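Let's look at subunit A:
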Amino acid sequence: MFETDVNVWNYVIGAYAVSWLTVIGYTLRLWVLNRRASRFAAELGGDV
Partner candidate 1 sequence: MQELKALSEERAPKWLIGLTAIAFMAVAGAQVFGFITSPAAEQYQHSQKIMYVHVPAAWNAFLAFIVVFWASLVYLWKRSEGADLLAESAAEVGAVFTGLTLLLGSIWGKWAWGVWWTWDPRLTSTAVLFIIFVGYLALRSFTEDPERRATWSAGVGIFGALNVPIVYMSVRWWRTLHQVQSSPETMSAEYVTALRVNGIAFLLLLVAVLGWRYRAARIQRRAEALHEEAILEGRQVHV
Partner candidate 2 sequence: MSFRSETNRVAAVAWKDLTTERRSKANFNAVLFLAALMLLMFGFALGPDAASLRLAAAGIVWLTIMFSGNLAFHRSYQVELEGGALETLLLYPGARSSIFLGKLIANLVFVLLVLMALIPIAIVLYDIPVGPSIPLLFLVIFLGTFGFVTLGTFYASMASRSRAREVLLPLLLFPMLIPVLLASVEATGALLQGDPMGEAGRWIRLLVSFDVIFLGASILAFGAVIEE
């Protein structure tokens, strides 16, 4: 009805970008956590 300058695709692409960034970001955190846990075990085991 209105000649608005909002393009719906900006919102759709924004939403999918946010989703992927969150998922990938959290996966990276999980990777770091797993590595850190293994390193921690190695350090405690005296094998640094």
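Quick note on selection: all candidates are chains of the complex that A comes from, given by their letters.
By definition in this document, a contact is a pair of C-beta atoms (placed from the backbone, for glycine too) under 8 Å apart; a residue touches a chain by one contact, two chains touch by 3 or more; residues count from 1.
Since the model is a prediction, treat every value here as computed from it, not as a measurement.
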item	value
Complex member touching subunit A, one of 1 or 2	1
Residues on subunit A engaged by candidate 1 in the complex (per definition of touch)	6, 8-9, 11-12, 14-16, 18-19, 22-23, 26-27, 30-31, 33-34, 36-48
